[in-house]
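Only one structure is covered here, and it is reproduced in the block below.
Left out: one protein chain. Kept in place: all the others.
The block that comes next holds subunit A.
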Amino acid sequence: MSTGLLSGDARVEAAPRFPRKRKGISGRSIAILVFLSICAAFFCVPLYVIVTTSFKTMEQIREGAIFSLPSPITFEAWVNAWDHACSGIRCEGLKVGFWNSVAILFPSLMLSLTLSSITGYALALWKVRWAGTFLFILFICAFVPFQIIMIPLIILSSGLKVYGTIWGIAIIHAVLSMPFLTLVFRNYYKGIPQEIMSAAMMDSGSFWRVFGEIIVPMSGNIFIVVLILQVTSIWNDFLLGLTFGGLGTQPMSVVLANVVITTTGEAAYNENMAAALLTAIPPLVIYFILGKFFVQGITAGAIKG
């Protein structure tokens, strides 16, 4: 580079005229760091114990040093948990529960996403008679605890001959999540500028065409948010799976509980830890893959009125 006056590069030759004081570590920031470390430890220490234990042999566990690193490292507990762990009298491992959970997850995801997005779209962007009343009822429904309606639901579902089936659990999941998800979609669609909807009304005026061609492509973020919420809540659900799952149709969380509870002889801590980790993996994977969109989706609706 040339050093002429016109070249415009500012050269710092002397010390800056107005040096800024460097900030040292103050007592306050130390306090914050200590507090944050304690918080982090609160989550990390149990996780550390679970992970290390799952790789230990039972001999090492019996020594009683729960913070020691596994030596030798063995994957036996993981294999056992997946393939041979006993839930009640069946010793087929967690894999049965895993595939059950998957079979529950997909239909119920499809059902709840489709139903709640269409209902939310209709309530937000079309003139629906009694829309206000309907919204209010949805709002109330979203706050009814599952435990209250559990017994009637069991009677209802057995009357409909879906009690104890995979489909039964899937449909109940979808129905129970409808009120909340519909509100989520409705609020998101309320944020779509009115003029875009007006333009679509003048251009097409067809409920389904506007939904499919204009609205759905604009709602990628909210679909991901709802997807994550649904995957997590369906996968982690225990009570619904326990009450509505029959023999052989229990989701992974129920099988996990049975594996941990069932004790014949000594408790296989390493297997239990591995089983718990195996069950926790799928939601984690979803978070890692879609986490970025999750944050975007949450804020997108909030900022743009």
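To be clear about the criterion, contacts are C-beta pairs under 8 Å (C-beta built on N, C-alpha and C of every residue); 3 or more make two chains touch, one makes a residue touch a chain; residues count from 1.
The criterion applied here is as follows: contacts and distances are computed from a predicted model.
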Hidden chain of the complex, named as in its UniProt record, picked from "Sarcosine oxidase subunit delta", "Nitrous oxide reductase family maturation protein NosD", "Ubiquinone biosynthesis protein UbiU" or "ABC transporter ATP-binding protein": "ABC transporter ATP-binding protein"
Contact partner of the left-out chain, one of A:Gly88, A:Pro193 or A:Gly291: A:Pro193
Contact residue for the chain not shown (choose from A:Val51, A:Leu69 or A:Met201): A:Met201
Contact set of subunit A toward the excluded chain (per top definition): 193, 195-196, 198-206, 209, 213-214, 217-218
